[in-house]
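Shown here: the complex without one of its protein chains, the others still in place.
By letter and in written order, the chains are A, B and C; residue numbering begins at 1 in each of them.
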Amino acid sequence: MIEAELKKKRISGDYGFFIFKLQEKIENPDAGQFVMLKAPDEPILAKPFSIYSYKNRELVLFIKRVGRLTGRIFSSPIGEIFYVRGPHGNPYISSIDLTKRYILVGGGSGISPLNFFSELHPELTYTKLYGFKEAHIRKLFNENEQKHLVIEEESGHTVVDALNELISEEVGIIACGPIPMLKNLPKNAYVSLEAVMGCGVGTCKSCALKTIEGVKLVCKDGPLFRKEEITWEWI
Amino acid sequence: MIEAELKKKRISGDYGFFIFKLQEKIENPDAGQFVMLKAPDEPILAKPFSIYSYKNRELVLFIKRVGRLTGRIFSSPIGEIFYVRGPHGNPYISSIDLTKRYILVGGGSGISPLNFFSELHPELTYTKLYGFKEAHIRKLFNENEQKHLVIEEESGHTVVDALNELISEEVGIIACGPIPMLKNLPKNAYVSLEAVMGCGVGTCKSCALKTIEGVKLVCKDGPLFRKEEITWEWI
Amino acid sequence: MGVDLSIEVFGIQFKNPIVLASGPAGFGFELQPYLDFSKVGAITLKTITVKAREGNPPPRLVDAYGGIINSIGLQNPGIKGFITEIVPELNKLNTIKIGSIAGFSLEEWQLLVEEMDKIKEIPLIELNLSCPNIKGKRRWAEDVKLTQKVVKTARELTNKPIIVKLAPDVTDIIEIAKAAAEAGADGLTIGNGIQAMRINVETGLPVLKLKTGGLGGPAIKPITLARVFKTSEVLDIPIIGIGGIMDWQDALEYAMAGASLLGIGTAVMVDPQSPTTILSGIEAFLKRKKIKRFRDIIGIAHRGGFSVS
Partner (left out) sequence: MGVDLSIEVFGIQFKNPIVLASGPAGFGFELQPYLDFSKVGAITLKTITVKAREGNPPPRLVDAYGGIINSIGLQNPGIKGFITEIVPELNKLNTIKIGSIAGFSLEEWQLLVEEMDKIKEIPLIELNLSCPNIKGKRRWAEDVKLTQKVVKTARELTNKPIIVKLAPDVTDIIEIAKAAAEAGADGLTIGNGIQAMRINVETGLPVLKLKTGGLGGPAIKPITLARVFKTSEVLDIPIIGIGGIMDWQDALEYAMAGASLLGIGTAVMVDPQSPTTILSGIEAFLKRKKIKRFRDIIGIAHRGGFSVS
C-alpha cells in the first residue's frame, strides 16, 4: 500500500476534511471511486472512503466519525502515516446515462464522491444538494458551497424534500448517503451504496448486495446501482 | 493511567532520549524506580522503563529500540499520546548500604536509573561508567557526560574492564545493564535487574527471579539485588 | 437518575458485576494504592494448589498482537501458606472474595475444597479446571467425565456456591458446561487463557520457557464471547464472562451475550484502574440508554436486543 501522511485536518463535530499526501500517485481516479485506507495498527482492516478530491498526490477525504478507524483518523496528530490503495470501484460515468445532467444528492459523508463528480464533470452536473442535520457543518465549507447545503435544523427540510422541488423528466439523480435517505428517492435514481468491505476489489465477497439479477458486489459491480435493481430487504 | 505526550526526541542509532509531559504528576520518584509505559494501541502490554530524570511532570526516558513498543516510540510523531503509571519498584537507596559511595556501572539502556541516582544522590555517587559499543552514542550526551562514556569500539575496553581499574574496598558498585555484563561483576556488586513484566506491582508473577531465599519478584522486591543472592542459571 | 448496578447471583448480592479474574490481580493487596476495592464487585483470588509452587522458569510472559501469553504455572504459597499468610489479611479488601483452587488429582481436589469450605472470608469457590500452563497435564475441562468427577467431588464437600472455570478452546463447550451443571455447579466461568505460543525467529525457539502458554487480552474476546453466547443460549446457569474485557463496550458485549458477572484479567495487569474505568463506562451507557438496572441487559442479545425489550 502507499504511505499517506496526514497533512491537514479541519473538523466540526463528527465531520471533517482530511488531507493526505501520498508517497506515490494513484492511477487517475474518477468520481465514485474510493480508496481503501488503513491505520498504522488498529484496526487492521483497510476501509473504503470515497475520493472528495485528488490532485498531485494530494488526497482529500471527507469523513464522518463513526467507529474505530474514523475515530483514529480524527484523533491522529498531523504527521501520522496511514496507508491507502486504489482507486477501486467503478467511476459513476461508467454506469450512468451520459446524455443527461444530474442532480447530485448527498447526505452526510455521502457528499464526498458527489463533490469529486462536480469537479471532474461540471457538464454532467445540474446542481448539488448536500444534506446535513446540524448547522455547525457550514463552517467546514467555503462561500461557494454554502448554497448547496440543506440543513435540517435550519429549514426543517431534508435533502429529499429539497430534491422533490427540483425533479423533472430531463434531469437524472445521483445520490449517496444513508439508507433511509436512499429509500426515499424516486425510482429512477442512481444510488451509490455503502457496504462493509474487506478487500475492495471483488475477491472476498464481503460486500454482497442482492439485486434482481442475483447477488452482486458493491466494490466490483458498484458502488453505483439503479435504485430499482436493489433488493432493499436484504440490506 | 496518566497521559504522557511525547514532546521531544533525540535519537542516535537504536538509542534515544524521549521527553514526555505528563498530564498529572507521579509521586516523587527516586532512582531505580520505573514507570510502566503503554502505547496508544499496540502493544497492549505496558512495559517498564527506568526513570532517567523527572521534574515538573516532565519525564525523561533513555530507551534502546529492541521490539514493538520501543520501535513504536522511536517512530511516533511528536504530539503522540502515551500512557504511564508509577513510580513502581523500590528506590535503590532502600536496598543499599548508605554509609558507602558507589561506582555506577551502566551498560546500554541500563545507564538510565544510574543517571537519576547521580542527580538525586550526588553524595552517594563515587563516579559513573557508561558502557556502549559504538561511538555515535557520544552525540546524545553533553560535554559533562562525555568522560563517563566507555566506548568499546574506541578503547577496546568494556565498562567492566574500566571498573576493574577503579575497584577498592571502600566503594560499592551499583550496576545496570545486560546479563553478561552483570555476571562479570565482582561478587559484592548490587545489580539492577530487568525481567519481562506484566503488572509492575507484584500481583501477576511474571517477573519471577530465583534467589537463595526462594523465588522473588523483580518488580516488588527489586529491581536491585545483591549479585550473590541470585540463581543466575534460572535467568 | 441513579442506575442500579447490583446483581444477585448464587444467592449472593454483588454491588456490581465487575470481578477481578483469578491471577493477574494476585491476592489483590498490591493493587490497593491504585484501585478502590469498594467499587469492585468481587475478586477471584489467585489459584491455590495443595503444595506451594514456585511456578515455571522465565520467561513466563510474552506479548502478542492484541494479547498476552502467560505461563506463570500457578505460582502460589500452597493451601497451608494461603491459610496462614493470606487469609488473615483478606478483610483488608472491601469486596467479595472468590477462592480459586486447582487439584492435580481427585484427592487434591477433595482436600482443597474441604479447606476452602472452612474459610469464612471466602463465600464462593471457583474450581479452576482449565489452567493452560501445567507442564504435561491435560486440562480437566477438556473432558466431560473428568469435569463431572471433580464437580461432584466438590459438591459433596461444601454448601458454598461452586463456580467451574472452563476452557474456551474445546470443541464443544456446551457439552462440558452441561456436565458441570448436572454435577452440581452453581455457576460457570467462561473462559481461561487459550493455549498459544510465539517463536523467536532470531533463535528459532519458542519464546516462553514452557513453550506454550495461555493467551488473554482483546485478541480472544470475540472467541470467548461466542462461547458465552452459545452456552447461555441453551443453559440456564449464571456465567462469569472472562476474556479480553478491556473497556466498557467489551464488558457490555459479554453481559448482552449472557454473562451475569464480568471478569477482568489482562486489563487489570495493564492498568490497575481499568475495573473502575470500565464500571463508570457501563454506568454512563445505562444512563444514556435510560436503563435502570444493569441486570436487565444480561442476555439481551438472545431476546431481540433493545428494539424488542
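Keep in mind that, in the parts below, a residue touches a chain if its C-beta (ideal position, glycine included) is under 8 Å from a C-beta of that chain, and two chains touch if they have at least 3 such contacts.
Not measured: the values here are computed from a predicted model.
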Quick one: which shown chains sit in contact with the chain that's not drawn? A, C
Of the residues C:39, C:198 or C:295, I need the one that contacts the missing chain. C:198
Sole touch to the unshown chain from A:21, A:57, A:85 or A:101: residue A:85
Missing-chain contact, candidates A:78, A:135, A:171 or A:215, resolves to A:215
Note that subunit C touches the chain not displayed via residues 64-67, 69, 142, 169-172, 194-199, 201-206, 211-212, 215, 218-223, 225-226, 229-230, 244, 246, 249, 252-253, 256-257, 285, 297, 300-301, 304-307, 309
Could you please point out the subunit A residues that touch the chain left off the display? 1, 38, 42-46, 68, 83, 85, 195-199, 201-210, 214-215, 220, 234-235
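The working rule: only the chains that are shown with their structure count from here on.
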Make each chain a node and each touching pair an edge, then name the shape: line, ring, star, complete, other. line
Centrality ranking, top chain (CA atoms only): C
Cα-centroid distance, subunit A relative to subunit B, in whole angstrom: 51
Inter-chain centre distance, subunit A versus subunit C - centres from mean C-alpha coordinates, in Å: 45
Can you give the whole-Å distance between the Cα centres of subunit B and subunit C? 35
Where in subunit B do residues touch two or more other chains at once? 42
What positions in subunit C touch 2 or more of the other chains? none
